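The other protein chains are all here in position, but one chain of the complex has been omitted.
Naming follows writing order (A and B), and every chain is counted from residue 1.
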Amino acid sequence: MARLTLSDIHKSFGSTEVLKGISLDVANGEFLSLVGSSGCGKSTLLRIISGLETPDRGTIEIDGKAMTALAPKARGVAMVFQDYALYPHMTVAQNMAMPLIMARLPFHARLPGMKWLTPHLAPLRAEMAGQVEQVAQQLHIDHLLERRPAQLSGGQRQRVALGRALVRNPTLFLMDEPLSNLDAKLRVKVRTEIVDLHRASGLTFVYVTHDQVEAMTMSDRVALLQAGTLLQVAPPATLYAEPQSIDVAKFIGSPEINLLPVCAEPEGLRLGATLLPLSHGFKPGTDLIVGLRPEALRLSAPGLAQLRPAEGPELQLDMVQASIEDLGSEIVVHGAVAALPDIALRIRAQKSLQSGVHKIALPERLSLHAPMATAVIFDINGKRLDPQSVARRQEALA
Amino acid sequence: MSHITAPQSVALTAKLRQTLGQIRPAHVVVTLVLFIGAWLMIFPYIWMVSSSLKPAAEVYDADFSIIPKTFAGVKNYSDVLFGQPYPRFMLNSLIVCVGILAVQLLTAVPAAYALAKFRFRGSAILLGTVIACLTIPINVTSIPIYLGLVKVGLLDTYMSMMFPFFVSVFAIFLFRQFFRGFPDSIIDAARVDGMTEIEIVLRLILPAALPAIAAFSVFSFVSHWNDLYWPLIVVQSQDKMTATLSMMQYQSEFDTNYGRSFAAATVVTIPMLLVFLFARRAFIRGITMSGVKG
């Protein structure tokens, strides 16, 4: 049960500034993903939350209590490391018992050989063993308790690492790319297990990953980090549909969003020779960028089924097809805007079962249609133009 | 202006406090102990060089000083280098060390390559023998080898000084471990390209194994330069005496010629100090690689 509040966290290593003022609130019981490409500072931020690093500036609070100056063990956080960091010389049971031993046994009883010299602590030791057993059962690793990490598979190690984190009853659960050492199939399985674990425990999770799929599928909210600054913190669907900047739009979604450089004119937005029927509200001469998700584009070509006319203004583009990726359930068409060969286009379309086993063939020249309502518009610096103000301007001009 | 400088000065004092906070008394005490220990480690060298610059009477002077009161360095060192056959001794040591190393590399590299990358009948037995021999020191086999050398009349020759070290099982083992890491696909590609096995060894394996070879070379050179045991057994004449073995004769002269004794000791140690200065990394790599074999 914990609410995490970060305010204005700064961190530099030598002359490189890794975190440039991060402020973030994580609600009690929330699953928040910190996502970003490698080197963006997400792992450093996680280590600062855990107490393994101290920030140069800024504060960390858990449930309103200042944590910035506290040692990791005093914060009540649990952490799962990318390489699991299991103690190779200890059995699974010993690995999982470690946090309990450290928290409950007095210093002298932790020294080697003291097990036999402190018989009065035997009940306590038995109780801790019971707790380990219980968590192990919960994670279905109770048959592995006497093994060493070297004798376990990747998935089993992952579970032991989770167990070691769970056994201490943390208030805050931190995970540093915990799935990156697993193979693709197992990754999907453990992904759902972690989500289930989150739901069952009701704990606050902070989850670091570079994989947008993990971030999008697992989290309540995603915090996108780039070069030490937070670009956007939002639920996955919002992040996808309403990116606040081009960087967010480009990071989230695969294949990547289509970006068309346009120039505002009184009649619409000009893309080469084409005039997009949109937004008469911009000051003529302003350079803008229109973003269109690949699945928002629809194909039409002689020989293909007729498209139903869309509601509202529609964009039309001519395209030169370059390649087709058939992914089984859908196809991805790569190509370029006919008039401007430098502008790459990606189209994602559902494949109907009728197309069967035949190799998909499309004519080289295609016509694209997209409802303008799906377009997101950015200014030349990559900042999202507020959709409401765009709409208002359009209304005013109509 | 003031609200710009304020956070800066806060940050500055914080940084200062942090640096001061890092200076813990225990840390200071440990550092002090480490430096006292370090002084004990190098003091023998300082004393040796200092004594080598003093006249005989001053070496054991009651009030010891590092700087000689009477400078006798020139005389001591010229006595050692020109009055005694020290250049000869050093040359002998060099010949023996280089000879040993050359044959060791010539025999170990191809053998290690074959053991690492070929499967042939007897390879397991050979590897087992190599590993078993790792534990056998020269002290165990010295008697039969000595008797054999007596039989063939090779005593007191360079050959006899080098022979027991012509094959280094350590080198074979070390290089085999190193070669095994070399990708088979590259070797296969080279074979497809028409390289012979010898060319593969010379043009692919050797360059890749250079760090291991350098480490072993330094290791071999140092151990044979410093070896006292075997030269003591087979060397009989001044003519073949090695630098290290020459230290034996100072025992008898020790009482009279202190300055010169320590000048000689300095001269003998200098090549090893040079190795230390320029090849320490390689030497340490040799040690730690030997630790890996576990």
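Simple rule for what comes next: a residue touches a chain if its C-beta (ideal position, glycine included) is under 8 Å from a C-beta of that chain, and two chains touch if they have at least 3 such contacts.
Basically, contacts and distances are computed from a predicted model.
S.K.: I notice the complex is incomplete. Of the names "ABC transmembrane type-1 domain-containing protein", "Hdr-like menaquinol oxidoreductase cytochrome c subunit", "Carbohydrate ABC transporter membrane protein 1, CUT1 family" or "UDP-N-acetylmuramoyl-tripeptide--D-alanyl-D-alanine ligase", which is the UniProt protein name for the chain that's not shown?
M.R.: Record says "Carbohydrate ABC transporter membrane protein 1, CUT1 family".
S.K.: Kindly name the visible chains that come into contact with the excluded chain.
M.R.: A, B
S.K.: Among A:77, A:289 or A:347, which residue is in contact with the omitted chain in the full complex?
M.R.: Touching the chain that is not displayed is residue A:77.
S.K.: Considering the whole complex, which of B:82, B:158 or B:276 touches the chain not shown?
M.R.: B:276
S.K.: Among B:53, B:80, B:97 or B:130, single out the residue that touches the unshown chain.
M.R.: Going through B:53, B:80, B:97 or B:130 one by one, B:130 is the residue touching the chain not shown.
S.K.: In the complete assembly, which of B:145, B:159 or B:190 touches the absent chain?
M.R.: Answering carefully, the residue with contact to the hidden chain is B:145.
S.K.: In the complete complex, the non-displayed chain touches which residues of subunit B?
M.R.: 30-31, 34-35, 37-38, 40-45, 47-48, 51, 59-62, 64, 106-108, 110-111, 113-115, 118, 120-121, 123, 126, 129-130, 133, 135-137, 139-148, 150, 163-164, 166-167, 169, 172, 197, 222, 225-226, 228-229, 232-233, 243-245, 247-248, 250-251, 254, 258, 261-262, 264-266, 268-269, 272-273, 275-276, 280, 283-284, 287-288, 291, 294
S.K.: Need a quick check: the contact residues on subunit A for the chain that isn't drawn.
M.R.: On the side of subunit A, residues 47, 50-52, 71-73, 77-79, 81-83, 85-90, 98-99, 102-103, 107, 110-112, 148, 164, 168 touch the unshown chain.
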